[in-house]
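Notes for the one structure printed next.
Complex shown without one protein chain; remaining protein chains in place.
Moving on, here comes subunit A:
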Amino acid sequence: MKRPRFQLATGCKDVYTSCIVIHYLREKRWFFITLAIQAAMLLSPAPDGVSPEGWRVLVMTVGATMLFITEPIPLPAVALLIILGQIFLLGIDSSLVAKSLMKDSVLFIMGSLMLAVALVKQKLDKRLALLIVSITGSNTYRIAFGISIFSGILASFIGEHTVAAMMLPVALSLLQLATDDPAKRRALGLLFLFSISYACAMAGIGTPSGGARNAIMIDYLRDFFYATDDPATFSYSVTYLDWMIYAYPVFLVQLPLMHLILRHTFKTDITDLGPAVEKLKEQVGDEGSLNGRHYMAILLFLITLIGWVGFSSEVGMGTIAILGAVLFLVTGLVRWQDLNSGVNWGVVLLYAAAISLGVQMRDTGAAAWVAGVFMDILAPFGMDHGIGLMAAVMVLTTFITNTMSNGAAVAVLGPIVLSIAVGTETNPLAVGMITAVSSAFAYFTVIGTPASTIVYSSGLLRPKDFMVVGWRMALMSFTVLLLASKLYWPLIGL
């Protein structure tokens, strides 16, 4: 006898129309909530001290920030909405809006993402794995520290997503070869994977090419304070080397402390990976030694690095990054198809729109108004100047960067913190550096930094793991950065 199929719920019979509508509304709920909040803000009068244009920019910024965090619609759509908002809400000429989108930092983000994909495609990671284990030996903690050092140093120059993507299979291979026990493998995985993600995140502050956030802050500092005819403002045109001098020591101090925290937090029973290391050597050994293609890739990257260090102050970091990507394409080391599918172009557009909105925040006085509100909150606690202000900016940036990507956090916060610096007569360069550096303290969430997202994609980590170790890391990083801003930066004239 033919049995009936299970019945569908009332309202979902025969067709799934109502269910589809419900699912659509559920998926897009944050979009509609954002629209409602924006409508309420637009309909209410602008607060005292902010112009109607500034208020509209703030409405757009609140909306964009909510959409960055909750992602109910594709991110490129957020970027396009920002562009449309500038034209229709602020009444800016479309050609001017288009012009404000493309800056050196955007070229840099585009070029460095292409370089990242090109470098991952060279498959140098297997040789890197061999190099690490040949230096560290088979002790588990020494390998973890070795992974941190290599990840950190590489990420400080070539960007954290590149290194995380290259090092992830190295760590996973070692885990797979080390044990079949899922619990032991996970314990080991926590140590290795966090060694990669936190080292990459911390290293991203080391040089301007370490991450998009640094390039964005350099652009803001130059846009807001640099004048070609005023030598007193020349320090706001931060060169590659300047940045390294300010930030690299902060990263180097954090690296061993990070390892100690991980070692203390994630203990593992497997203290020797001798057999796994031997198997890895066999596997990688089958690949043969470096060939001409590999040497060419290394050479091209070194040329790009020399360009960044030596010539970026004249031609721009973005130009050098694009040049590097073009060299990889021209030499045939990477195909355009790989770059096209590996780079999320929507994110490039998003950064461009966010920076453009940041400039509008400054021009309309919206950033100064928000900075004033922020200072009014801090003043009763005595945190509106000196080290207190630095700590407050650091905590604010850390909070924001844990809810969205660190590049977006700097793009949104940059104009506000620089206005705070002007309002309190604090050195904008120091406040800008504090913001850029503390945007790396996204230790609490999976989405905080690209490196964390990439290692999380292994499926071995749980969101809770980030919280367990994150507060220790944040405490250590806060202390190191505050000490650097109090003791080290004044020594070098920052």
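Here is the rule we go by: contacts are C-beta pairs under 8 Å (C-beta built on N, C-alpha and C of every residue); 3 or more make two chains touch, one makes a residue touch a chain; residues count from 1.
The definition used in the following text is that contacts and distances are computed from a predicted model.
Matching "ABC transporter permease", "Adenosyl-hopene transferase HpnH", "NADH-quinone oxidoreductase subunit K" or "Universal stress protein" against the UniProt entry of the left-out chain gives the name "Universal stress protein".
Interface note for the absent chain: among A:Ser134, A:Ser341 or A:Thr479, the touching residue is A:Ser341. The chain omitted from view is touched by exactly one of A:Val50, A:Ile83, A:Leu113 or A:Met473, namely A:Leu113. Only one of A:Val59, A:Ile82 or A:Met166 touches the absent chain when the whole complex is considered: A:Met166. Interface residues of subunit A facing the missing partner chain: 2-10, 12, 16, 19, 22-23, 26-27, 68, 71, 75, 109, 113, 116-117, 120-121, 123, 125-126, 159-162, 164-166, 168-169, 172-173, 176, 211-212, 341-344, 346-348, 350-351, 404-405, 407-408, 446-447, 449-450, 453-454, 456-460.
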